[in-house]
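The complex appears here minus one protein chain, its other protein chains still in place.
Each chain carries a letter (A and B) given by its place in the written order, and its residues are counted from 1.
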Amino acid sequence: MVSPHRATHKRETPMPFLELQNLQKTYPDGTRAVRGIDLAVDEGEFIVLLGPSGCGKTTTLRMIAGLEDPTDGQIVLGNRNVTHLPPSQRDVGFVFQFYALYPHMTAKKNIAFPLENIGTSPSDIDATIDRVARALGIEALLDQYPRQLSGGDQQRVSLARAMVRTPDVYLMDEPLGTLDAEHRLELRAFIRRQQLALSTTAIYVTHDQEEAMSLADRMVVMEGGKIKQTGSPPEIYNHPADLFVANFVGSPGMNLIDGQIVQHEDGLAFTRLGANVHIPIHLRVAPPRAILGIRPEFIRPANRGVPGKVVLGEYLGSHAYVHVDTPLGELVMHAPDRFAIGESIHLRLDEGRVCLFDPDTGMALARSAGMKDVKLYGRSISQN
Amino acid sequence: MRGWRWLVIVPYFLLATLPLCWLFLTSLKTQEAAISSTASLIPTTDENIAPGGLKFSATGDAYRKLATPHTGKAHAFFHYLFNSVIIGLLSALASVVLGTGCAYGFSRFRIAGTRDWLFFIFSTRFLPPLAVVVPVLMMYRLFDLPNTHLGLILLYTAFNLSLAVWLMKGFIDEIPRAYEEAALVDGYSPFQAFYKIILPHSATGMAVTAVFCLISAWNEYGFALALNNAEAVTVPVYFAGLQGNIQGIPWPQIAAGVLIFVVPIAVFTVLVRKHLLRGVTFGTIKQ
Partner (left out) sequence: MHVKDGVLKYGFVGPALIFLIAFNIFPLLYNIYLSFTDAELSGGLARFVGGRNYGVIFDDTRYGVALCTTGLFVVLAVAVELVLGFGLALALRGPFWGKSVVTTILLVPMMLSPAVMGLYWNFILNGHYGVVNQALAVLGLFQPQWLTDPDLKLLSILMIDIWMWTPFMMLIALAGLNAIPPHLYEAAALDRASNWTVFRRVTLPLCSPLLFLAVLLRTTDALKQFDLVMAVTGPNDRTTQTLSALLYQVMFRGYKIGLGSAYSLVILLLVIVLANVFIRYIASIQAKQGRDVA
């Protein structure tokens, strides 16, 4: 539902559709909820802000909506500086976590509410509601009051209310957070399909990393009022920028092993004191110590490799998470089947999927493209 | 195990309600029966009952006499009842209107010194009426307000405003902000959000608050006594004025009048029973 006008407008200006520049929010009590966010969003993009509670993701969203006034920085929406405009002058659609349907109005009245004050004729209102209701499958519910509806249906109505106006951008604040698992999956797919069909820009806030990855064109991982990493779901998942992202994204999180980097055979290898295990690594610059991260699915049972003993198995039907005690520490492996507790096995770590982090800063260490030019902190290491 | 509860409840219940039952019986009696030294308890329609027994002949005379002025009074009871109704209703209305706006402001906006303002408002309820009534009287004299309905309405509005603000703030605080925020992003102005969303949602709260303001104005005596001796005399002041000579007090008529005066309050008590706790604790405790 991109208006022709807006489409032209997009061609003429290569600028991003929505831009946050050094956005900050400090509450009167001194809490610094958002500490300088820079983000450029293209038209039609589905952005997910992901982070633990208190990371500033909801505050950021509310500032975009105009429900909070930024302390510093700018918000540019469709070429307009909207930083300090009231919400009514921004043309955004907002879906609240707790539905926020007006209890004294029927579902239909709720959906009509955003149209009533912009002079839409009653027949147009009815037509729009019909169309949106059909898309959401809530035609039968229109005459009911919110309290008569299930949580999932209430959230559908609230999505409908946000959609009737075809705003510049949809803002969604954990809209599925309070739903049960079944409704959540169903509505999640619906939201994405709808957004793709209308190709409207959307910003979606959640603390559920799985939801984030399944929905996002681009994910923005936040912590402590700052952006930790921005990227497509595979980028974030496979190449976390730091230990926080490595841990927060993925369930279970990455296996993280504290160890040393030493010269071994032809090149550098990661090891742990006392463990007779070396994992070849490729780094441009290598510190003496590092934290090695590897996702459970990149560890598999093998005939040779890191020896270990099974200490715990979590069987999940299609697969199992097996906890194995190894000289490198306890590792969690994604295995196709169960293992008996106490069984001795060998593990193979996929060297190409290993991430390395600086133990002091927590930041990911840059990988080297090839095997040349490897340095161990100033000491040049010869290849041979 | 819980049988003992009746040992407490039944005696207290009787002590608490018998005066009200007696009120009703008295209103059906003649003056002689009312001040007879042998109390009669059972009303009958038989008109020829010898005095001194348990039975008495019931009559509606006391109620009829309320329509004519009592000796030495300018007006009949219903005139004063009308004063009470007008003053009570209008001041309750004004308190709720002003109080709702004020409560909304403090509930939703960042206002410097919100806490202090709220406690200032609260503390006005602690002032003994007589401590402020003389300056008010002086002020009123400038505007010809003593002895007027408007004077009492304004005074009761001010007196009940603290209650109204605190009660309404309790109710409005319970309305999720997301409701107004949804209206704001849907393109409504903050004031539209207030009257389209908050007002309908706080209708119950406003009704409850109005009832409490009405009751408090209805029952008030000190201000009414100090500010009035002629035109806007309310029922409590009227009754108190009948007291000069106890022997001469027309008790059946008083009982009838008191009954008419308190029945609406009893009805309102039943209507707002779920909110009584809030009402008497300024909304600090919610059930």
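Here are some notes:
In the analysis below, contacts are C-beta pairs under 8 Å (C-beta built on N, C-alpha and C of every residue); 3 or more make two chains touch, one makes a residue touch a chain.
Worth saying up front: this structure is predicted, and the values here are computed from it rather than measured.
Within the full complex, the residue among B:99, B:187 or B:205 touching the omitted chain is B:99.
Across the interface with the omitted chain, chain B contributes residues 2, 4-9, 12-13, 15-17, 19-20, 22-23, 26, 34-39, 98-99, 101-102, 104-111, 114-115, 117-124, 126-136, 138-139, 141, 154-155, 157-159, 161-162, 165, 173, 177, 180-181, 184, 190-191, 194, 215, 218-222, 225-226, 235-237, 239-240, 242-243, 246, 249, 251, 254-255, 258, 261-262, 265-266, 268-270, 273, 276-277, 280-282, 284-285, 287.
Everything below uses one rule, namely that only the chains that are shown with their structure count from here on.
Interface of chain A with chain B (complex): residues 28, 65-67, 86-88, 90-94, 96-98, 100, 102-104, 113-114, 117-118, 161, 165, 171.
Across the complex, chain B meets chain A through its residues 110, 176, 178-179, 181-190, 192, 197, 200-201.
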